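Take a look at this one; I'll ask things after.
For this view, one protein chain was removed and the others were kept in their places.
Naming follows writing order (A and B), and every chain is counted from residue 1.
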Amino acid sequence: MATPLKAKVAAPRSNDNIVQGVKYNRSSSKRNNFEMVAWLFMRLSGVALVILIFGHLFVNLMTGEGVHRIDFGFVGGKLANPFWQVWDMLLLWLAMLHGTNGIRTIIDDYAQKDKTRAFLKVILFLASAFIILVGTLVIFTFDPCPTGAAAELLPSFCPAP
Amino acid sequence: MASQKATEELNEPASKVELKSEAGGADAIPTYDITLQVRRYSPEISEEAHWDEFKLTMFGTDRVLDALHKVKWEIDGSLSFRRSCAHGICGSDAMRINGRNRLACKTLLKDLDLTKPITVEAIKGLPCEKDLIVDMEPFFQAYREVMPFLMNDGHEPERERYQSVEDRERFDDTTKCILCAACTSSCPVFWTDGQYFGPAAIVNAHRFIFDSRDDAGDMRLEILNDKEGVWRCRTTFNCTEACPRGIQITKAIAEVKQAIIARSL
Partner (left out) sequence: MQVHKYDVVIIGAGGAGMRAAIESGQRARTAVLTKLYPTRSHTGAAQGGMCAALANVEEDNWEWHTFDTVKGGDYLVDQDAAEVMAKEAIDAVLDLEKMGLPFNRTPEGRIDQRRFGGHTRDHGKAPVRRACYAADRTGHMILQTLYQNCVKHNVEFFNEYYVLDLIMVEDEDGKKRPAGVVSYDLATGDVHVFQAKSIVFASGGCGKIFKTTSNAHTLTGDGMAIALRNGIPLEDMEFVQFHPTGLAGLGILVSEAARGEGGILRNSEGERFMERYAPTIKDLAPRDIVARSMANEVREGRGCGPNKDYVLLDLTHLEPAHIDAKLPDITEFARTYLGVEPYTEPVPVFPTAHYAMGGIPTNIEAEVYANSEETIPGLYAAGEVACVSVHGSNRLGTNSLLDINVFGKRAGISAAEYAQTADFLPIPEDAANRTLELLGMLRDGTGTEKVGAIRKELQDVMDTDMQVFRTADTIKNALNVIANLEERYKNISVQDKGKRFNLDLLEAVELGFLLELAKVMSVAALHRQESRGGHFREDFPNRDDEKFMKHSMVYLDPEAETESIAGLRFDTKPVIFTRYEPMERKY
(Lines give C-alpha, C1' and ligand atoms only; values in the text may rest on other atoms or scores of the structure.)
Protein backbone atom coordinates (compact mmCIF):
# COMPACT_ATOMS: atom_id res chain seq x y z
CA MET A 1 0.00 0.00 0.00
CA ALA A 2 3.06 2.20 -0.17
CA THR A 3 2.47 3.31 -3.73
CA PRO A 4 1.46 6.96 -3.97
CA LEU A 5 -2.07 7.74 -5.03
CA LYS A 6 -2.29 7.86 -8.78
CA ALA A 7 -4.13 10.47 -10.72
CA LYS A 8 -7.63 9.55 -11.75
CA VAL A 9 -7.67 6.52 -14.02
CA ALA A 10 -10.52 6.45 -16.44
CA ALA A 11 -12.68 4.28 -14.26
CA PRO A 12 -15.80 2.79 -15.76
CA ARG A 13 -18.71 4.64 -14.31
CA SER A 14 -21.72 4.35 -16.47
CA ASN A 15 -23.91 7.42 -16.50
CA ASP A 16 -26.16 8.17 -13.59
CA ASN A 17 -27.90 4.97 -12.77
CA ILE A 18 -31.40 5.78 -11.62
CA VAL A 19 -33.84 2.98 -10.98
CA GLN A 20 -37.39 3.85 -9.97
CA GLY A 21 -36.33 7.28 -8.82
CA VAL A 22 -33.42 6.08 -6.67
CA LYS A 23 -29.96 7.21 -7.69
CA TYR A 24 -27.41 4.46 -7.37
CA ASN A 25 -24.09 6.17 -8.10
CA ARG A 26 -22.03 5.97 -4.98
CA SER A 27 -18.75 7.57 -5.84
CA SER A 28 -18.74 11.16 -4.74
CA SER A 29 -15.99 13.52 -5.72
CA LYS A 30 -15.32 14.79 -2.21
CA ARG A 31 -13.49 12.31 -0.08
CA ASN A 32 -12.27 12.56 3.47
CA ASN A 33 -11.39 10.30 6.33
CA PHE A 34 -14.35 11.23 8.50
CA GLU A 35 -16.01 7.81 8.44
CA MET A 36 -12.72 6.08 9.11
CA VAL A 37 -11.94 8.38 12.02
CA ALA A 38 -15.43 7.89 13.38
CA TRP A 39 -15.05 4.11 13.10
CA LEU A 40 -11.67 4.19 14.83
CA PHE A 41 -12.99 6.55 17.49
CA MET A 42 -15.76 4.10 18.36
CA ARG A 43 -13.25 1.32 19.01
CA LEU A 44 -10.75 3.45 20.93
CA SER A 45 -13.34 5.35 22.95
CA GLY A 46 -15.00 2.05 23.72
CA VAL A 47 -11.83 0.73 25.30
CA ALA A 48 -11.22 4.00 27.16
CA LEU A 49 -14.80 4.04 28.43
CA VAL A 50 -14.47 0.56 29.87
CA ILE A 51 -11.49 1.74 31.92
CA LEU A 52 -13.09 5.04 32.90
CA ILE A 53 -16.42 3.51 33.85
CA PHE A 54 -15.00 0.64 35.87
CA GLY A 55 -12.52 3.01 37.54
CA HIS A 56 -15.41 5.25 38.42
CA LEU A 57 -17.52 2.38 39.73
CA PHE A 58 -14.62 0.91 41.71
CA VAL A 59 -13.83 4.16 43.47
CA ASN A 60 -17.44 4.98 44.17
CA LEU A 61 -18.72 1.55 45.17
CA MET A 62 -15.89 -0.65 46.33
CA THR A 63 -13.31 1.39 48.17
CA GLY A 64 -13.81 2.42 51.79
CA GLU A 65 -17.35 1.98 53.05
CA GLY A 66 -18.57 1.60 49.52
CA VAL A 67 -21.92 2.90 48.42
CA HIS A 68 -22.97 3.98 51.94
CA ARG A 69 -20.58 6.87 52.12
CA ILE A 70 -21.79 8.57 48.95
CA ASP A 71 -23.31 11.89 49.82
CA PHE A 72 -23.00 15.49 48.76
CA GLY A 73 -19.76 15.78 50.57
CA PHE A 74 -18.24 12.78 48.78
CA VAL A 75 -19.28 14.01 45.34
CA GLY A 76 -18.31 17.56 46.11
CA GLY A 77 -14.96 16.36 47.30
CA LYS A 78 -14.30 14.46 44.14
CA LEU A 79 -15.29 17.35 41.92
CA ALA A 80 -12.92 19.64 43.73
CA ASN A 81 -10.02 17.35 42.86
CA PRO A 82 -8.44 18.17 39.44
CA PHE A 83 -7.75 14.46 38.86
CA TRP A 84 -11.41 13.54 39.20
CA GLN A 85 -12.44 16.62 37.24
CA VAL A 86 -10.43 15.39 34.25
CA TRP A 87 -11.64 11.81 34.78
CA ASP A 88 -15.29 12.82 34.85
CA MET A 89 -14.86 15.17 31.92
CA LEU A 90 -13.31 12.40 29.82
CA LEU A 91 -16.11 10.10 30.88
CA LEU A 92 -18.71 12.64 29.90
CA TRP A 93 -17.21 13.60 26.56
CA LEU A 94 -16.28 10.12 25.40
CA ALA A 95 -19.61 8.64 26.45
CA MET A 96 -21.57 11.41 24.77
CA LEU A 97 -19.56 11.34 21.54
CA HIS A 98 -19.58 7.55 21.48
CA GLY A 99 -23.33 7.44 21.99
CA THR A 100 -24.01 10.27 19.57
CA ASN A 101 -21.97 8.65 16.85
CA GLY A 102 -23.72 5.36 17.51
CA ILE A 103 -27.11 6.97 17.12
CA ARG A 104 -25.84 8.79 14.02
CA THR A 105 -25.03 5.46 12.38
CA ILE A 106 -28.39 4.06 13.42
CA ILE A 107 -30.08 7.05 11.78
CA ASP A 108 -27.98 6.47 8.67
CA ASP A 109 -28.92 2.80 8.64
CA TYR A 110 -32.61 3.12 9.29
CA ALA A 111 -33.80 6.47 7.98
CA GLN A 112 -34.81 5.94 4.40
CA LYS A 113 -34.96 9.50 3.15
CA ASP A 114 -32.18 12.06 3.14
CA LYS A 115 -34.52 14.68 4.62
CA THR A 116 -35.51 12.50 7.56
CA ARG A 117 -31.88 11.77 8.12
CA ALA A 118 -30.87 15.41 8.19
CA PHE A 119 -33.72 16.33 10.52
CA LEU A 120 -32.98 13.57 13.02
CA LYS A 121 -29.30 14.34 12.98
CA VAL A 122 -29.83 18.04 13.68
CA ILE A 123 -31.89 17.14 16.74
CA LEU A 124 -29.29 14.62 17.82
CA PHE A 125 -26.34 16.98 17.46
CA LEU A 126 -28.10 19.86 19.22
CA ALA A 127 -29.07 17.64 22.14
CA SER A 128 -25.58 16.19 22.45
CA ALA A 129 -23.90 19.55 22.24
CA PHE A 130 -26.19 20.91 24.92
CA ILE A 131 -25.53 18.04 27.31
CA ILE A 132 -21.78 18.15 26.78
CA LEU A 133 -21.75 21.88 27.34
CA VAL A 134 -23.86 21.82 30.46
CA GLY A 135 -22.02 18.80 31.85
CA THR A 136 -18.62 20.37 31.32
CA LEU A 137 -19.81 23.59 32.89
CA VAL A 138 -20.98 21.68 35.97
CA ILE A 139 -17.72 19.78 36.35
CA PHE A 140 -15.60 22.91 36.31
CA THR A 141 -17.81 25.42 38.04
CA PHE A 142 -19.19 23.18 40.76
CA ASP A 143 -19.00 24.82 44.18
CA PRO A 144 -18.39 22.17 46.82
CA CYS A 145 -18.90 24.62 49.68
CA PRO A 146 -22.14 26.50 49.05
CA THR A 147 -22.73 29.15 51.61
CA GLY A 148 -25.44 28.58 54.18
CA ALA A 149 -25.38 24.79 53.97
CA ALA A 150 -25.24 22.60 57.03
CA ALA A 151 -21.58 21.88 57.82
CA GLU A 152 -22.07 18.12 58.35
CA LEU A 153 -23.19 17.75 54.75
CA LEU A 154 -20.16 19.45 53.25
CA PRO A 155 -16.73 18.06 52.44
CA SER A 156 -14.21 18.30 55.23
CA PHE A 157 -12.03 20.87 53.48
CA CYS A 158 -14.78 23.48 53.40
CA PRO A 159 -13.99 26.41 55.64
CA ALA A 160 -16.24 26.57 58.71
CA PRO A 161 -19.01 29.05 58.08
CA MET B 1 12.38 -28.22 -11.90
CA ALA B 2 11.09 -30.69 -14.42
CA SER B 3 13.10 -33.41 -12.75
CA GLN B 4 11.82 -32.45 -9.34
CA LYS B 5 8.24 -32.82 -10.54
CA ALA B 6 9.01 -36.06 -12.31
CA THR B 7 10.40 -37.68 -9.19
CA GLU B 8 7.25 -37.09 -7.24
CA GLU B 9 5.15 -39.20 -9.59
CA LEU B 10 2.11 -40.51 -7.88
CA ASN B 11 2.23 -44.03 -6.60
CA GLU B 12 0.07 -46.12 -8.84
CA PRO B 13 -3.16 -46.99 -7.04
CA ALA B 14 -4.15 -50.64 -6.77
CA SER B 15 -5.80 -51.95 -9.87
CA LYS B 16 -8.35 -53.84 -7.82
CA VAL B 17 -9.77 -53.08 -4.39
CA GLU B 18 -12.46 -54.47 -2.15
CA LEU B 19 -15.41 -52.11 -2.23
CA LYS B 20 -17.48 -51.66 0.83
CA SER B 21 -20.87 -53.12 0.04
CA GLU B 22 -22.62 -49.78 0.41
CA ALA B 23 -19.91 -47.84 -1.45
CA GLY B 24 -21.57 -44.86 -3.04
CA GLY B 25 -24.73 -46.88 -3.21
CA ALA B 26 -27.77 -44.85 -2.58
CA ASP B 27 -30.91 -46.81 -1.87
CA ALA B 28 -34.03 -46.18 -3.86
CA ILE B 29 -34.74 -42.46 -3.73
CA PRO B 30 -37.60 -41.56 -1.39
CA THR B 31 -40.36 -39.18 -2.38
CA TYR B 32 -42.26 -36.76 -0.20
CA ASP B 33 -44.96 -34.14 -0.38
CA ILE B 34 -44.07 -30.50 0.13
CA THR B 35 -45.91 -27.22 0.25
CA LEU B 36 -44.25 -24.39 -1.60
CA GLN B 37 -45.27 -20.78 -1.01
CA VAL B 38 -44.02 -18.32 -3.58
CA ARG B 39 -44.35 -14.56 -3.34
CA ARG B 40 -45.77 -13.46 -6.67
CA TYR B 41 -45.55 -9.98 -8.12
CA SER B 42 -46.59 -9.00 -11.59
CA PRO B 43 -47.12 -5.27 -12.07
CA GLU B 44 -48.92 -5.92 -15.36
CA ILE B 45 -51.68 -7.64 -13.41
CA SER B 46 -51.60 -6.01 -10.00
CA GLU B 47 -49.41 -3.60 -8.08
CA GLU B 48 -49.87 -5.77 -5.01
CA ALA B 49 -47.72 -8.80 -4.34
CA HIS B 50 -49.36 -11.96 -3.05
CA TRP B 51 -48.43 -15.46 -1.97
CA ASP B 52 -49.28 -18.51 -4.07
CA GLU B 53 -49.25 -21.98 -2.57
CA PHE B 54 -48.37 -25.16 -4.46
CA LYS B 55 -48.52 -28.75 -3.24
CA LEU B 56 -45.91 -30.93 -4.93
CA THR B 57 -44.51 -34.44 -4.73
CA MET B 58 -40.74 -34.30 -4.93
CA PHE B 59 -37.77 -36.69 -4.79
CA GLY B 60 -35.13 -36.93 -2.11
CA THR B 61 -32.40 -35.56 -4.37
CA ASP B 62 -34.44 -32.57 -5.54
CA ARG B 63 -33.53 -28.97 -4.89
CA VAL B 64 -35.73 -25.93 -4.46
CA LEU B 65 -34.99 -25.11 -8.11
CA ASP B 66 -36.49 -28.45 -9.16
CA ALA B 67 -39.64 -27.61 -7.22
CA LEU B 68 -39.86 -24.20 -8.94
CA HIS B 69 -39.34 -25.87 -12.32
CA LYS B 70 -42.07 -28.39 -11.55
CA VAL B 71 -44.42 -25.51 -10.86
CA LYS B 72 -43.37 -23.61 -13.97
CA TRP B 73 -43.43 -26.56 -16.34
CA GLU B 74 -46.45 -28.40 -15.05
CA ILE B 75 -48.70 -26.02 -13.11
CA ASP B 76 -48.17 -22.32 -13.73
CA GLY B 77 -45.98 -21.24 -16.65
CA SER B 78 -46.14 -17.60 -15.65
CA LEU B 79 -43.97 -18.12 -12.57
CA SER B 80 -40.79 -16.24 -13.42
CA PHE B 81 -37.32 -16.69 -12.03
CA ARG B 82 -33.78 -16.63 -13.35
CA ARG B 83 -31.69 -19.77 -13.52
CA SER B 84 -28.99 -21.18 -15.68
CA CYS B 85 -26.32 -23.67 -14.65
CA ALA B 86 -28.33 -25.32 -11.85
CA HIS B 87 -25.32 -26.26 -9.77
CA GLY B 88 -24.26 -23.13 -7.96
CA ILE B 89 -21.73 -21.70 -10.40
CA CYS B 90 -23.57 -19.07 -12.42
CA GLY B 91 -25.26 -17.18 -9.58
CA SER B 92 -28.59 -16.60 -11.35
CA ASP B 93 -30.99 -17.99 -8.79
CA ALA B 94 -30.28 -16.24 -5.51
CA MET B 95 -33.57 -15.94 -3.61
CA ARG B 96 -34.95 -15.81 -0.10
CA ILE B 97 -35.81 -19.36 0.93
CA ASN B 98 -37.46 -19.65 4.33
CA GLY B 99 -36.27 -16.11 5.05
CA ARG B 100 -32.61 -16.77 4.21
CA ASN B 101 -30.73 -15.87 1.07
CA ARG B 102 -29.82 -19.04 -0.78
CA LEU B 103 -29.21 -20.31 -4.29
CA ALA B 104 -32.28 -22.36 -5.22
CA CYS B 105 -30.08 -24.84 -7.06
CA LYS B 106 -27.89 -25.48 -4.02
CA THR B 107 -30.66 -25.85 -1.46
CA LEU B 108 -31.77 -29.46 -1.17
CA LEU B 109 -35.37 -29.91 -0.13
CA LYS B 110 -34.41 -32.65 2.31
CA ASP B 111 -32.32 -30.14 4.27
CA LEU B 112 -35.37 -27.95 4.92
CA ASP B 113 -38.13 -28.48 7.45
CA LEU B 114 -40.75 -30.10 5.24
CA THR B 115 -43.45 -30.22 7.88
CA LYS B 116 -43.93 -26.51 7.28
CA PRO B 117 -44.47 -24.73 3.95
CA ILE B 118 -41.29 -23.63 2.20
CA THR B 119 -41.40 -19.92 1.46
CA VAL B 120 -39.64 -18.48 -1.56
CA GLU B 121 -39.42 -14.78 -2.39
CA ALA B 122 -37.19 -12.38 -4.28
CA ILE B 123 -34.01 -11.11 -2.64
CA LYS B 124 -34.46 -7.85 -0.73
CA GLY B 125 -33.02 -4.42 -1.33
CA LEU B 126 -33.08 -4.51 -5.12
CA PRO B 127 -36.16 -3.37 -7.05
CA CYS B 128 -38.43 -6.35 -7.75
CA GLU B 129 -39.38 -6.65 -11.42
CA LYS B 130 -41.56 -9.74 -11.47
CA ASP B 131 -42.01 -12.70 -9.10
CA LEU B 132 -38.46 -13.73 -8.14
CA ILE B 133 -36.68 -11.46 -10.62
CA VAL B 134 -35.04 -8.27 -9.37
CA ASP B 135 -33.23 -5.47 -11.16
CA MET B 136 -29.55 -6.32 -10.82
CA GLU B 137 -28.27 -3.03 -12.28
CA PRO B 138 -27.73 -1.23 -8.93
CA PHE B 139 -25.75 -4.25 -7.79
CA PHE B 140 -23.50 -4.28 -10.85
CA GLN B 141 -23.17 -0.50 -10.62
CA ALA B 142 -21.51 -0.86 -7.21
CA TYR B 143 -19.34 -3.64 -8.61
CA ARG B 144 -18.16 -1.47 -11.49
CA GLU B 145 -17.38 1.43 -9.19
CA VAL B 146 -14.70 -0.45 -7.26
CA MET B 147 -12.76 -0.95 -10.51
CA PRO B 148 -12.73 -4.73 -10.43
CA PHE B 149 -9.90 -5.34 -12.88
CA LEU B 150 -6.16 -5.69 -12.74
CA MET B 151 -4.25 -2.44 -13.14
CA ASN B 152 -0.52 -2.70 -13.44
CA ASP B 153 1.52 0.16 -14.81
CA GLY B 154 4.86 -1.60 -14.69
CA HIS B 155 6.66 -2.93 -17.69
CA GLU B 156 4.61 -5.65 -19.35
CA PRO B 157 6.71 -8.83 -19.25
CA GLU B 158 7.04 -11.08 -22.25
CA ARG B 159 5.93 -14.13 -20.29
CA GLU B 160 3.63 -14.30 -17.28
CA ARG B 161 4.07 -12.09 -14.23
CA TYR B 162 5.55 -14.13 -11.43
CA GLN B 163 3.60 -14.58 -8.23
CA SER B 164 4.55 -16.75 -5.30
CA VAL B 165 2.23 -19.47 -4.06
CA GLU B 166 1.73 -17.49 -0.84
CA ASP B 167 0.87 -14.27 -2.70
CA ARG B 168 -1.62 -16.20 -4.79
CA GLU B 169 -3.15 -17.74 -1.67
CA ARG B 170 -3.58 -14.29 -0.07
CA PHE B 171 -6.65 -13.39 -2.14
CA ASP B 172 -7.85 -16.89 -3.05
CA ASP B 173 -11.03 -16.73 -0.98
CA THR B 174 -12.40 -13.64 -2.71
CA THR B 175 -11.74 -14.96 -6.23
CA LYS B 176 -14.57 -17.42 -5.68
CA CYS B 177 -17.31 -14.76 -5.94
CA ILE B 178 -19.99 -15.48 -8.57
CA LEU B 179 -21.81 -12.12 -8.22
CA CYS B 180 -25.09 -13.75 -7.23
CA ALA B 181 -25.96 -10.86 -4.86
CA ALA B 182 -26.97 -13.19 -2.03
CA CYS B 183 -24.61 -11.31 0.31
CA THR B 184 -25.44 -7.76 -0.67
CA SER B 185 -29.16 -8.39 -0.54
CA SER B 186 -28.88 -10.02 2.89
CA CYS B 187 -27.24 -6.92 4.39
CA PRO B 188 -29.57 -4.83 6.57
CA VAL B 189 -27.52 -1.72 5.84
CA PHE B 190 -28.07 -2.22 2.11
CA TRP B 191 -31.81 -2.73 2.59
CA THR B 192 -32.34 0.85 3.81
CA ASP B 193 -31.61 2.82 0.68
CA GLY B 194 -29.34 0.67 -1.47
CA GLN B 195 -26.55 3.21 -1.33
CA TYR B 196 -24.03 1.12 0.63
CA PHE B 197 -21.47 -0.44 -1.74
CA GLY B 198 -22.42 -3.79 -0.31
CA PRO B 199 -20.41 -6.90 0.53
CA ALA B 200 -20.06 -8.17 -3.05
CA ALA B 201 -18.41 -5.00 -4.32
CA ILE B 202 -16.04 -4.98 -1.36
CA VAL B 203 -15.21 -8.66 -1.89
CA ASN B 204 -14.31 -7.92 -5.51
CA ALA B 205 -12.22 -4.93 -4.50
CA HIS B 206 -10.48 -7.13 -1.92
CA ARG B 207 -9.63 -9.63 -4.66
CA PHE B 208 -7.52 -6.94 -6.38
CA ILE B 209 -6.31 -4.95 -3.37
CA PHE B 210 -4.55 -8.06 -2.08
CA ASP B 211 -3.31 -9.28 -5.48
CA SER B 212 0.44 -8.71 -5.51
CA ARG B 213 0.33 -8.01 -9.26
CA ASP B 214 -2.03 -5.05 -8.91
CA ASP B 215 -0.88 -1.45 -8.42
CA ALA B 216 -4.18 0.32 -7.92
CA GLY B 217 -5.09 -0.93 -4.46
CA ASP B 218 -4.75 2.60 -3.17
CA MET B 219 -7.42 3.91 -5.48
CA ARG B 220 -9.84 1.18 -4.47
CA LEU B 221 -9.14 1.81 -0.81
CA GLU B 222 -9.92 5.45 -1.33
CA ILE B 223 -13.21 4.57 -3.02
CA LEU B 224 -14.15 2.25 -0.17
CA ASN B 225 -13.20 4.89 2.39
CA ASP B 226 -16.29 6.69 1.13
CA LYS B 227 -19.33 7.50 3.23
CA GLU B 228 -21.04 4.47 1.64
CA GLY B 229 -17.94 2.31 1.84
CA VAL B 230 -16.61 -0.26 4.30
CA TRP B 231 -17.35 1.86 7.36
CA ARG B 232 -21.04 1.19 6.95
CA CYS B 233 -20.40 -2.49 7.66
CA ARG B 234 -21.85 -3.36 11.08
CA THR B 235 -20.37 -6.88 11.14
CA THR B 236 -23.72 -8.62 11.38
CA PHE B 237 -22.23 -11.56 9.41
CA ASN B 238 -25.42 -11.91 7.33
CA CYS B 239 -23.30 -11.84 4.19
CA THR B 240 -20.93 -14.57 5.34
CA GLU B 241 -23.89 -16.71 6.29
CA ALA B 242 -25.58 -16.14 2.94
CA CYS B 243 -22.60 -16.72 0.64
CA PRO B 244 -23.17 -19.89 -1.39
CA ARG B 245 -19.46 -20.07 -2.15
CA GLY B 246 -18.40 -20.05 1.49
CA ILE B 247 -16.38 -16.84 1.19
CA GLN B 248 -15.44 -15.31 4.55
CA ILE B 249 -16.95 -12.00 3.50
CA THR B 250 -17.05 -10.20 6.83
CA LYS B 251 -13.40 -11.09 7.33
CA ALA B 252 -12.58 -9.72 3.88
CA ILE B 253 -14.36 -6.46 4.72
CA ALA B 254 -12.42 -6.25 7.98
CA GLU B 255 -9.17 -6.72 6.06
CA VAL B 256 -10.08 -3.85 3.77
CA LYS B 257 -10.86 -1.66 6.80
CA GLN B 258 -7.48 -2.48 8.28
CA ALA B 259 -5.77 -1.72 4.99
CA ILE B 260 -7.43 1.70 4.83
CA ILE B 261 -6.32 2.50 8.38
CA ALA B 262 -2.79 1.21 7.74
CA ARG B 263 -2.60 3.36 4.62
CA SER B 264 -3.66 6.49 6.52
CA LEU B 265 -1.20 6.07 9.35
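Here is the rule we use: a contact is a pair of C-beta atoms (placed from the backbone, for glycine too) under 8 Å apart; a residue touches a chain by one contact, two chains touch by 3 or more.
Fair warning: this is a prediction, and the values are worked out from it, not measured in the lab.
Set against the missing chain, the residues B:V64, B:I178 or B:I223 yield one that touches it, B:I178. One of B:E129, B:E222 or B:E241 touches the chain omitted from the figure, and that residue is B:E129. Among B:G125, B:P148 or B:P199, only B:P148 touches the chain left out of the display. From the options B:A49, B:C90, B:L114 or B:I261, the residue with contact to the chain not on display is B:C90. Where chain B meets the chain that is not shown, the touching residues are 1-2, 5-6, 10, 13-20, 23-28, 42-45, 61, 72-74, 76-78, 80-92, 106, 108, 129-131, 133, 136, 140, 143-144, 147-150, 156, 159-165, 168, 171-172, 175-179, 208, 211, 213-214.
The working rule: only the chains that are shown with their structure count from here on.
Within the complex, the chain A residues that touch chain B are 1, 3-6, 9, 11-14, 17, 19-20, 22, 24-28, 31, 33-36, 38-40, 105, 108-112. On chain B, the positions that touch chain A within their shared complex are 127, 135, 137-138, 141-142, 144-145, 147, 151, 153, 188-189, 192-195, 197, 215-219, 221-223, 225-229, 231-232, 234, 257, 259-264.
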